[in-house]
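Just one protein chain is left out here, and the rest sit where they should.
== chain A ==
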Amino acid sequence: MKTKARQAVILGFALIAAGLAVFLIKAALLDYPLTPGERATLWNFELYIEFDGRNQPARIEAFLPPSDVGRAFLQEAFYDGSFGRSLVGEPETRNRKAVWTYRYPANKKVLRYAAQTMGETQSTPLPLSFRESSAQVTPFEADPVKRQAFIVLSGNLRQRSADERSFADLAIAEAFEERSGGEPYADEISALLDESTGVAGRLELVRQLLNSQGIPARIAGGVYLTETSRRIDPRRWLEYYVDGEDFRFFPGGAPARFFTIWYGPEPLLDATGVDNLDFQIALKSEETSAAGVAENAPGALGAFGRSIGFGSLPLTTQLVYQVLITIPVGITLLVFLRQFIGFTTLGTFMPVLIGIAFRETALLNGVLLFSLLVALGLALRFYLERLQLLLVPRLAVVLIFIVMTMAVFAVMMTGANQAMGLSISLFPMVILTMTIERMSIVWEESSAGEAIKQGLGSLGAAALTYLAMTNPQIEYLMYRFPELLLVLMGLCVLMGRYTGLRLSELWRFKALAG
């Protein structure tokens, strides 16, 4: 006895803990929203490459957004035309490249790459492996003039700074001419900078300065997620890691959101064997459900979240499960009503079935229809009793009568309230027939009062389970977090060992409470 009780309690709590654990992983780590209405902004990124073929082997290389950054990078799509495409990963730089090739392209050709992203923010952490790459490097080995200028500049910056962090600040200020009061090192800087490279060159200089001090730094390329436009310019910025903190320096001010595509000083595109290479980047923002975004999260955790969900099912099946998954909520509520409150109902789970039927009719109509049909059916059932029909044929007569009555209602109400008239047709007649049969037996064998009490108990329980099963929040939670079924199961196991008094028994045994 005792060990059985303990086993059940352990099992119940284990089920609840398992369900809640998965729930928390999805809610906290994967950002599954907890309410149905939550929205998120999704950016559609498109890279559009255009060129003329020269009738000779062509090779076009483009950086693609890396898939290992901690951010919601959703899905990508390629439009290759007749080109062959291979994806190449570069482990040191963490870059990913698409290489399109074709033997003899002629005329104008187009390639496209599309991706969906939530983008990153300043608080998106840099990869841990990046933080460790801190070898001290002095560049310009081959060019003694530049090398000398670099050493003078870095030495001076070092002198004027207190630590690595202020060194980084100074280097950025120096390279981007933000220092007030003259430029004593303009010569060194202009010697080091190739003016044609612009911002990219200055960023590269800062990177070299930081690397020379052993500070991990790299140039990143990507786009700012600020506006919907067909022509977005790719941007460059600097990422570095100092004093245990991640920093990003965006020349000209930081955007709220951005999308990293590649690392390094190289251009986004590279091509051989083609003419008139041109590219366009288009960005389009889109309001979407936050849940959909979370469901498409990358990585193993994202796959784990998807594996406990209905996203992979065909849409029609998903819709079925959206309803099915709420039934356990109704069942659990019914268990509570029976074991703790002491509802008496006709048939164990009949109220839940009636509650499901209310889905079609809405609550008030459903209750009215149910009462009316049961009342009419009972009247017929008592008349049939006098004809002394056998049990199964009698049930059949009642069932046919129910269908007929529903059909008459449907026709009658088509004029007044079409939706209601049609919803009746789906009211489950077998459930109604069994309700009538059971109720009439209780009526005869116990009393009319008892039959009405059980009928009302069933109706009340049906209404409550209906309200629970159709609550949008509950519906949403159950559908997005099917692991909550384990929690419900655990609750039912625990309720199965509840040996205390029911609420109704307090009333029943009131005489013994003295």
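Definition applied: a residue touches a chain if its C-beta (ideal position, glycine included) is under 8 Å from a C-beta of that chain, and two chains touch if they have at least 3 such contacts; residues count from 1.
As a working rule, contacts and distances are computed from a predicted model.
Participant: Which of the following names does UniProt give to the chain that is not shown: "Acetyl-CoA acetyltransferase", "Alpha-L-glutamate ligase-like protein", "Nickel import system permease protein NikB" or "ABC transporter substrate-binding protein"?
Facilitator: "Alpha-L-glutamate ligase-like protein"
Participant: Tell me which of A:21, A:301 or A:501 is the one touching the absent chain.
Facilitator: Of these options, the touching residue for the absent chain is A:501.
Participant: Check the options A:28, A:128 or A:390 and report the residue that touches the missing chain.
Facilitator: A:390
Participant: Quick one: which of A:67, A:339 or A:471 touches the chain that's been left out?
Facilitator: Per the contact definition at the top, the residue touching the missing chain is A:339.
Participant: Mind listing the chain A residues that contact the chain we can't see here?
Facilitator: Interface with the chain not displayed, on the chain A side: 1, 4, 339, 342, 388, 390-392, 441, 445-447, 450, 496-503, 505-506, 508-514.
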